[in-house]
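With one protein chain withheld, the remaining protein chains of the complex are depicted in position.
Naming follows writing order (A, B and C), and every chain is counted from residue 1.
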Amino acid sequence: MNYRPVIDDLYRKLKMADNPGRLATYIPELANVDPEKFGIHITDVNGNSYGTGDCLEKFSIQSIAKVLSLCLTYKLKGEDIWSRLGYEPSGTAFNSLVQLESDRGIPKNPLINAGALVICDILISILNNPGEEFLEFVREVSGIPSINYSERIAGSEKSAGYLNTALCNFIKSFGNIENDTEEVLDFYFNTCSIEISCKELSQTFLFLANGGRKAGDGKQMLTLSQVKRINAIMQTCGFYDESGDFAFRVGLPGKSGIGGGIIAIHPGKYSIAVWSPRLNKKGNSYLAVEFLEQFTTRTQLSIF
Amino acid sequence: MNYRPVIDDLYRKLKMADNPGRLATYIPELANVDPEKFGIHITDVNGNSYGTGDCLEKFSIQSIAKVLSLCLTYKLKGEDIWSRLGYEPSGTAFNSLVQLESDRGIPKNPLINAGALVICDILISILNNPGEEFLEFVREVSGIPSINYSERIAGSEKSAGYLNTALCNFIKSFGNIENDTEEVLDFYFNTCSIEISCKELSQTFLFLANGGRKAGDGKQMLTLSQVKRINAIMQTCGFYDESGDFAFRVGLPGKSGIGGGIIAIHPGKYSIAVWSPRLNKKGNSYLAVEFLEQFTTRTQLSIF
Amino acid sequence: MNYRPVIDDLYRKLKMADNPGRLATYIPELANVDPEKFGIHITDVNGNSYGTGDCLEKFSIQSIAKVLSLCLTYKLKGEDIWSRLGYEPSGTAFNSLVQLESDRGIPKNPLINAGALVICDILISILNNPGEEFLEFVREVSGIPSINYSERIAGSEKSAGYLNTALCNFIKSFGNIENDTEEVLDFYFNTCSIEISCKELSQTFLFLANGGRKAGDGKQMLTLSQVKRINAIMQTCGFYDESGDFAFRVGLPGKSGIGGGIIAIHPGKYSIAVWSPRLNKKGNSYLAVEFLEQFTTRTQLSIF
Partner (left out) sequence: MNYRPVIDDLYRKLKMADNPGRLATYIPELANVDPEKFGIHITDVNGNSYGTGDCLEKFSIQSIAKVLSLCLTYKLKGEDIWSRLGYEPSGTAFNSLVQLESDRGIPKNPLINAGALVICDILISILNNPGEEFLEFVREVSGIPSINYSERIAGSEKSAGYLNTALCNFIKSFGNIENDTEEVLDFYFNTCSIEISCKELSQTFLFLANGGRKAGDGKQMLTLSQVKRINAIMQTCGFYDESGDFAFRVGLPGKSGIGGGIIAIHPGKYSIAVWSPRLNKKGNSYLAVEFLEQFTTRTQLSIF
């Protein structure tokens, strides 16, 4: 299917529309981004790819990195990881501590901050140089050796990271963080600081649309079963307490970041990345969700 | 695809396996069911159908009815219904009142008891004879005119229905129930009391696998968009606080009932009904979930 | 000590002051009360008594009755009652259901609605004619044979009693209500419907200031230990989630009702009743709390 006409048409239409969203402000560096940026890029399993708007401009991946750190951990440790965290939607905001109190330090799923911190802790325990090795994994799965952390963003996030520091220490108080909390937080802030364009992002996540085979050489990165399960987790947990909304309106597994990016996966078909920095009240990109809803409506294709 | 060999093989294997599940006891009549019952029936969009075990024996549909009352309401009122309830996973048990307190009487979704009570209230407000007309709808969508309520089950449920009475009055205290609470509860208990076999159940739900066209004459029951959205809601909310687990293990939208039945939908392919009365701790049929996990693993087909 | 000058002075001053409070509206009959009513009456352990303003006019006792039903139950059953409910401040509003879910149907204390319903249930189980016998107890402790229920108020409360119906059924679902919920609710609404003047109210509660000996003949109604414990419960739980505030500002055990009345006890010294129907946001009489704060400040007498 040629997605180009639909993408172009929706891009033009939505570029003009009112956008009630607001820039994330609690990470100082993110507040400097041009709020009018808007990029889209799709890559399909047959190797076709198409982008428009600011699709070549790098932005901060933020929470989308949670899927990548989960993939690496799942690949290395298999089902063992589920003794440390769950895979249920939380019903609460991305940074909620409430659930951890009743669940004694076991995060509901790997796509909320608490769960991603536990995932980072697991990686620190099994890797010699977690920072390097995670970056290598992202470069390999994407086939893009230039992908890198942003020290500037990571530093900015750390300087304002009181809530994540609270989360990490709270989980540690229940014994579910093994390593030093500073080390876990530094690694976590690094993973979130990766800078990437829509084109690179859709290419990076193509393996989740392609049964585990990455773009380019088709190398199997995860088993088919693991890929299906990660897609399932994205479907039920990828948008915090708006995950039901994304399933309802868009009908694809996906993950958002407060940098304004969203990646969505149509298993067997394509991966699509959309970026627009203005966020809705739940912390998801207003325009990216709008675009994806209209995209799956127009193409009449979703997983449901 | 011929599902018969996989179904037969899994049926034989699981029939023998240990089952740690337990019969639901809080509705007296349900405690009388033979806990060893086990039936499976699949119906595909091409009209093929296959069943095994106790697939022709009727059981109590219970919460699976929530999807049918949602369908009728959605058909009659469209998107207006979402001012009265949401479509987010609740993160809590099927009968939790906690969420209603913070959300001022707006249930999280239509597949928990609170939401289904609001759906029943909406139907009472728009139908002349809700009990009759709901039954007609189920008979039409299934093509089975003999489907009926069980007065015995409905009466049994009512006699022990303190929690549902609490829920209904609690929602009414926030003004989100328009009709008399007794009337809403009676109608709700009736919908749950429908008795149906696996064969009938998979036939009834085929329209959700078939873009809204019902089994037999292919009549369009809901729009394609409505069908996709109902499937999305089943995926994120169909199994209470085990919805993430069902997505992770099985990878299909579905709905369970405490009668031990589960319906699952593979959009574009089939609907499958499994029945085994022993429930796990979350109130979902232990064996039916096991079967469906192994079924989608063997066929390597899920929506993810 | 002659309290008359302080009372008169404060009455005049506060009668003029702005009152941001609002009439309770959810019980229809209470919305008809003149919001400007303001009465005060004090009775001391030496038999002196003094009142001003509308201190002879009857008003609806509402939740103040919870202390009286607790007294009767405590007298009849002793410490056994504490297996059915606690004596801890709830930290939540008077009608909250949340706490009951985590505590499996055991109310935090007898002065919130949930706890008072359990107290009513206990009385129904041990009395032949709970309605009559409770009224007799109130008449005896007060020495006022004309005190009576208001059918009008009880009926009005019942007609709007969705939240209390929810609470009672919710507790019953955990097995902590033994009797029929309708019967428990009817009895509860009756206890709340008692009409009483400030003068009668301060006389009724004098026994709690007087080591258990009632006004008039000094008959011992409860043991000294029971009286101290009921005063302690009033201190920590008497004003819902504003109990800390009343202790902080007034420094006396007491109990409020949404009819606008407050009774406060100075053990060994006096009981004082204040009535003004406008309530603050927590459901306690704005003016009555103001009066009592200034009264204990002026007299420099509180229990602390």
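As a working rule, a residue touches a chain if its C-beta (ideal position, glycine included) is under 8 Å from a C-beta of that chain, and two chains touch if they have at least 3 such contacts.
Bear in mind the structure is a predicted one, so any value in this text is a computation, not a measurement.
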Interface partners of the hidden chain - shown chains only, full complex considered: A, C
Candidates C:Q235, C:S256 or C:N280 - the one touching the absent chain: C:Q235
Absent-chain contact - pick from C:P28, C:G78, C:G175 or C:G244: C:G244
Touch residues of chain C, complete complex, unshown partner: 86-92, 99, 108-109, 224-225, 227-229, 231-233, 235-237, 241-245, 247-248, 251, 253, 267, 297, 300, 302-304
Hidden partner interface residues of chain A, rising order: 96-98, 101, 162-163, 165-170, 172-173, 181
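Quick note on the criterion: only the chains that are shown with their structure count from here on.
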Third chains touching both chain C and chain B: none
Copies chain B and chain A - interface residue numbers shared by over half, same or different: same
Rounded Å distance, chain B centre to chain C centre (Cα mean): 47
CA centroid of chain A to CA centroid of chain C, Å: 55
Mean-CA-position distance for chain B and chain A (Å): 32
Per-residue overlap in chain A, given as positions that touch at least 2 other chains: none
